[in-house]
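The structure appears right after this line, and notes come after that.
Shown here: the complex without one of its protein chains, the others still in place.
Then we have chain A:
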Amino acid sequence: MKLLRSFAAKVVGHTLRLFARFITAVRADWQGIEPVPRQRVYYANHTSNGDMPMIWAVLPPALRRTVRPVAAADYWLANPVRAFVGPEVFNCVLVDRRPEVNDKPMDKILEALDEGSSLIIFPEGNRNMTDDPLLPFKAGLYNMGLARPEIDLVPTWVANLNTIMPKGEVIPLPLICTVTFGAPVHVRDGESKDDFLKRAATALSDLRPDVEQPKTAAVTS
């Protein structure tokens, strides 16, 4: 039974990957790092539920096998299908966002890092519905960088997904999605939490492709 489930998880994973490739022609742009197996925390912007599967889909197989997305337990355990896809297909590290639960998300994250896994996290905490490129980051990224300073924190920009699948729409648009990986950041000696989070956010928003930047003065020139 266990074997059957893990086989089913592989099949579902491949199907999702092919689907992502066919619909969005998703492509990785390795700007700041090489696609080599190395322990990393990929931290990404979050505009759509499709963000995590896209990053997962563009990673080469050797990297994909060791990467674990950090995701909300309340979302992924909401029904049996998600409870299969989240933990078994994507191998998620499920954390509980509810404040009343005495379950420290950071402990689970550090545990996964100490097992040698790479992680995908969304430091904004929620999907960004504003016109700003990023919401303020939560402290988690800083705490990870402080606790495990040797691990690369890699800014990862997912472009176009907010138009492919905006919140509230049912049909995804088949537009081209690009996932850009930037140069890794680390917490510097004595760097304050706010300074680091600001620097990490800038490193991420700098990866936005030009076409996504708001056009100013285009008409007046």
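Here is the rule we go by: a contact is a pair of C-beta atoms (placed from the backbone, for glycine too) under 8 Å apart; a residue touches a chain by one contact, two chains touch by 3 or more; residues count from 1.
Here, contacts and distances are computed from a predicted model.
Peer 1: For the chain that is missing from this picture, which UniProt protein name fits: "Stage III sporulation protein AD", "LutB/LldF family L-lactate oxidation iron-sulfur protein", "Phosphatidate cytidylyltransferase" or "Sugar ABC transporter substrate-binding protein"?
Peer 2: Options "Stage III sporulation protein AD", "LutB/LldF family L-lactate oxidation iron-sulfur protein", "Phosphatidate cytidylyltransferase" or "Sugar ABC transporter substrate-binding protein" considered; the missing chain's recorded name is "Phosphatidate cytidylyltransferase".
Peer 1: Consider the whole complex, including the chain that is not shown, and state which of A:N45, A:N91, A:N160 or A:T180 touches that chain.
Peer 2: A:N160
Peer 1: To test your reading of the contact rule: which positions on chain A touch the chain that is missing from view?
Peer 2: Touching the missing chain: residues 25, 27, 160, 163, 166, 169, 171, 173-176, 210-211.
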